[in-house]
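Note that this complex is displayed minus one protein chain, with the remaining chains in position.
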């Protein structure tokens, strides 16, 4: 991937639009739950980000096409002002898809002009790059949100047909040992990172081991068969309350049809593949599975330490698959990226000395540092060039609509 | 209007589609509240009615285009089977608008074939006529539901532009006196009616009087100015609870912009017209206004008796206006039809000897006879040939999204 | 019963206190649902009524013992002022029982003084009588509310032990025919009545028949066994929604223990008596049972007409039983009073010309005239001298905590 900011910008923008091509106009407004957003809203909000944080403050004589957009497409930036209620994004039939695409064109033109006007403006460059990574995050949410909304339709529509299957058989788990000790985690080096990956800092880790691959559907089925959803002894108290209140019995998209195991995917209803990694489990389910398995979830530092020894991501959405395949290799750490985000046991907190920027753009990450858990890695709908060892994703422990899976860890006694 | 059933059928079906013409594809799925339905769903459900109650039982060799439709577009007929959850109709981006129109075409063809096959089948004719009236009801709901959904958009989009205004000034109210006594109400004669208008039966009425026109915006404003929404003494207990819980301060679509009175309409935001009838008030508000005014709401029998002396409806949606105008005349009962449905104080109950049909089609009206109030007349989005003196509409007393207004009544002491 | 107002007053007041004797101090604060009130609150509120509507306006130099009581023990009189939140009455551990009894003594002394001061004051007499009837209503609510709260305790405590059983077998239903026609209903004569029983007025009734006794537990069991709670065709739409949402499967206090039918009563858990009237059914259940049985609920006018031909109540709480027994007679209308309130199909509405008093005391009945259904008769916890043919009780159709049962009606064709 190029490092030229203009090319990167255009590449990212075109990609968002390309992802929408299989949609009908009726699909663009779908919002099946308040925590998801409609495709059209993602297209508009990512555009709003560039308009708000770049064109309005930096482009000479800039005029916004519609003053309502400032509110309609603001996600959560209180420093910018009011926001359209999150749970009503699906009610915005206007602006239409055509109008939103026109909005995108206008802002793209504006960014091109701004780059001419300010070719060497460090803050402009920093913000454009942030806007690009922001849009990449929304490209991923586009898929997880759309999956959630399509699943609410009894017709079980596919976003697009499944590519040729990738048959493989996951090998038995092997455990990789790490000595721990006083280690450093957090981003280092010249590349892009989000503010929550900084500062790099020291942590003391006891010796531990990590599973070389993700937990499979077959392994998760064994947990269910052993009464996993009926036995409170495996669960955190808040997790057990959720199991009871929500009547959880299986991962979110699992379906039983005539006694056979199926799964709703972006390719429609598909047979559940025993060796593929279990996906769309909550943090509570991941934690309960681990306890049942005599293991535990890794901390985010343990995960990052292990990942730092491995090559970076080369898989993800770029291979055209929209569902995680089985692990194929039998050596080294597998499925760090390109399959499922991996729940850690770490609450999402600031690193020692964390310091977000003081303007509205500083609301990007810091204010979410409570009640969520960190997930690491990346999924089949992440771009390979979007993730890295220090990347911190975060969701609430009951959340299940992301491609979230399980990698097990164990403590090693130093005896 | 023709009495030829085939012509009536085609006229009605084309009209539903014509009403949709100003919509964008994105609008067809809008559902801003569980009690409203998206435009596309109305198009499909009215079609489902003909398929379910005519083609499936009567047309030889009939094959449904998609077995899912039986569930997706069933509103509330338990006798037919399961129903897609009412509050999730807006999540059905598929079938698309094009597919639903295709469904309509298929069923239209089927009805044409059925009429050829069974030209003199009384039950077939009866049901087609019921299906036509059913679709007319949904044509009206199409407008009230769409208005509700468009109003949820801060852009305040118009369904279509307003026609030329009809300036007029409502004359002061005059009161029409009726002796009452032992009267008969309920439908009579050969024309169509719904089962809930039968049987015609005797009721004893004390002497009463009715206002000759509807309460205006100006009169309702006086109620507000006198503390109407802050003084519990005017309200039913359940009404007052609703005022407090919902923070009601004005009719549903009233808007204050820079100190001026506006109103959201199907023509977008419009200046509030002082002499036009107040619309979109709940039964509780109508009742409280009446008590404040030293009057009361009419019973449904009082209204029907008065209406039986007047010529039938000649106004309604057919004149192209989608908002009620001021009363124009100064003689006779005005605004019985074509302006606002008029809340009565009558709970919606079966007439003595009421007997719905015993099959699924009998769920049409009878099972809703609790907790709702009867409204009479018709509104600016009712077809003139759809309403009549004995027509009973019914909504819950807190409902406000219909074109519902107020006609006052008073008892006459016989001293 | 005496007509001397002072004697009636004292008799009523002592009776409220006597009813509390079996309670422990811990019981006085029980409030298991917002629609019930704790015993202590009933004791205080009935006292507040006399203080507010008699002592404060009429007794010279009257001083209230505690200004907080005006708010704490106001039920719903907005004309008096603010009210302690209804759902938090159970949190008032203070004033203690002792303090509330002291409050009762103080007000009793005040009323005695007032009657000396104003021996012939018509409004004072009218209000004391209203206060007495008000307290009688709360004596009944004391029992139904306490039953509800004790039932929430897994220990199933009895209010007091059951008296000796009254074995009997209900005879088969016979149907009493009535010609109807233009009849008068509403209170007449010199005795006390509530404002909602007035004015007496004409109603036209079609010919009808009424069952001579209430529906029994055995008959209701047959409805259940025939799928009553699983078949929507018997239910009003709002009733069916309630069945599904609340998972109703039987009357409120029915319990199955080891396959045997029991019932929670004020005498603790008791075997369910097959021939006793079914009690604690909602209006929706009563209506559904009637439809299943090929009958319907009576209108309140039908019930009142039939009752007007019968002697008044002689049964009720005065016989020491706190649960309805089987019908014992085989002639005449039975179980009109002293067993279960009988749901009618009539929505609770004002009679033609109804005119509540314009001060706060006018909030007694009129403002509740929406969304409720009328029940007639009286129950095993009503005082015999409290009920009469024209007495109108009213509850919401889903309510089940009253002793509410079913008397069937049928229309008679005049053919």
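Which chain is which? They are A, B and C, in the order written, and residues in each are numbered from 1.
Note that a residue touches a chain if its C-beta (ideal position, glycine included) is under 8 Å from a C-beta of that chain, and two chains touch if they have at least 3 such contacts.
Keep in mind that this is a model prediction, so the values were computed, not measured.
Across the entire complex, contacts from the unshown chain go to A, C. Note that of A:15, A:56, A:129 or A:201, the residue touching the chain absent from this view is A:201. Only one residue from C:92, C:198 or C:369 touches the chain missing from this view: C:92.
Of the candidate positions C:32, C:141 or C:361, contact with the hidden chain is made by C:32.
One chain of the complex is left out; on subunit A, the residues touching it are 76, 78-79, 182, 201-206, 232-233, 235-240, 283-284, 287, 345-347, 349-350, 352-353, 367-371, 397, 411, 413. Mapped onto subunit C, the interface with the missing chain covers residues 24-30, 32, 40, 68, 71-72, 84, 88, 90-97, 149-150, 152-155, 157.
The rule is short, and it goes like this: only the chains that are shown with their structure count from here on.
With centres set at the average Cα position, the gap from subunit A to subunit C is 59 Å.
Computed centre separation for the pair subunit A/subunit B is 47 angstrom, with centres defined by C-alpha atoms. For this pair, subunit B with subunit C, the centres built from the Cα atoms lie 37 Å apart.
Shown for subunit C are the residues in touch with two or more other chains, of which there are none.
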